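Structure record follows, encoded as structure tokens.
Apart from one protein chain that is not included, each protein chain of the complex appears where it belongs.
The letters A and B name the chains in turn, as written, and every chain counts its residues from 1.
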Amino acid sequence: MNTPATTLEKRAYKIGTARVGLWLFFLSDAFVFAALLVSRFYLLGDKRPHLEQGLGLIVTSVLLISSFFMNRAEVQISQGNRKAFVTSTLITMLLGIVFLVGVVGFEWGLAPFGPADGVEGAMFYMMTGMHAFHVLTGVVFLFIILRNGIKGRYSPEKHWAVEAAANYWHFVDLIWIFFYPALYLIGTV
Amino acid sequence: MDKNKPMSELRRGVMVFLALAILTAVEYVIGTNEAPTIFLWVIAIFKGALVLVYFMHIARLSGSEGGHE
Partner (left out) sequence: MKKFLSIGFVTGIIGQIIGTAVGIGLLAGIRALMGLAPKAEPAAVLGAALGIVGFMIGVGGFRDWFTWAKGEDTFEAEEFHDQPGIIRYWGYSLDHKVIGVQYGILSLLLMALGGTFALIFRAELAQTGMQFISLDFFNTLIGMHGMVLIISILLGISAMSNYLVPLLIGAKDMAFPRLNAFGFWLAVPASIVIVAAIFTGGFDTGWTGYPPLSARAPLGMQMFFVAVFFAGWSSIIGALNLIVTILRMRAQGMNMFRMPIFAWAVLATSLIALTATQLIGTSFQMVSFQRLFGMGFFDPAKGGNPLLFQHLFWFYSHPAVYVFILPGLGIISELLPVFVRKPLFGYKWVAMSSLGIALVGFMVWAHHMFTSGMEEYLRVPFMYSTLLVAVPTGIKFFSWTATIWQGRMRFATPMLFTLGAIIVFLLGGLTGPPLGTVATDLHLHDTYFVVGHFHDTLFGGYMFPLFAAIYFWYPKITGRRMNETLGKIHFYLMTPSFLVMTFGQMAVGLLGMRRRIADYDPAQGFQPTNFIVTIAAFLVALSILIFFINLFVSAKKGEVAKGNIWESRSPEWSILPSPAPEHNYAQPFNVVGDPYDYGLKGSKFVEIAPLQAVDQKARGTHG
């Protein structure tokens, strides 16, 4: 009884199952970041680490723009526009790398404290480090879908990997939406 | 599904992006000007909700909306 319609339906059901799994992973991972956020307020309270405001705004904008292109990429592949998909994904990935360079390369170098210098330093490096690690894995994920996208492996009907990568990317962005104010804006220096 | 739905989905991406960008700018102003912190929290939650709903399509979880293989 494997009519094409039922296998299609079966596959759609499978994707739905995978989607639930992905979201449960987000839920689980969110607890790591929630723990760090709580620790930040428990330990630092109203104080915030002394950081480069301009740089913070720049990296935040970079990540936001990358999210925009990520969204485009997913929409484009679902419309069958493969070329545009590849371009958008490439831009997203490059912006992700720029973000990493901005945080790890510049912010870590410019910060007036090291990880061992007091609890501000500890919290700052832990939070940005954990987030940067997720961005890094996201970049790897993007590289994979980029490569497979160039090879023509995705179609409007079949691009679960793209959806998963995009969602992961947005999730990492979502974390930064909370980490950015917690590190840069809330409290006084 | 009407024909220009694909177009509107791209446009929605632009709108959401603009909203997020403006909110981020507002955050920056609030944060650097010692306004009450509560606004920052509210904005962050609102931004988070935008991302969850429009970028991550949380609604797809419950139904077959936007379903593909």
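What we mean here is this: contacts are C-beta pairs under 8 Å (C-beta built on N, C-alpha and C of every residue); 3 or more make two chains touch, one makes a residue touch a chain.
Computed from a predicted structure; not experimentally measured.
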Where the missing chain makes contact, among the chains that are shown: A
Candidates A:T17, A:T137 or A:S155 - the one touching the absent chain: A:T17
Touching residues (missing chain, whole complex) on chain A: 1, 3, 6, 9-10, 13, 16-18, 20-21, 24-25, 27-29, 31-32, 35-36, 38-39, 42-43, 115-123, 125-126, 144, 147-148, 151, 153, 161
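We adopt the following convention: only the chains that are shown with their structure count from here on.
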Inter-centroid spacing, chain B versus chain A (mean Cα positions, whole Å): 15
Partner chain A, residues of chain B touching it in the complex: 6, 9-10, 13-14, 16-17, 20-21, 24, 27-28, 30-32, 34, 37, 40-41, 43-44, 47-48, 51-52, 54-58, 60-61, 64, 66-69
Sites on chain A touched by chain B in the complex: 8, 11-12, 15-16, 19-20, 23, 53, 57, 60-61, 64-65, 67-68, 70-72, 75-76, 78-79, 156-160, 163, 166-167, 170-171, 173-174, 177-178, 180-181, 184-188
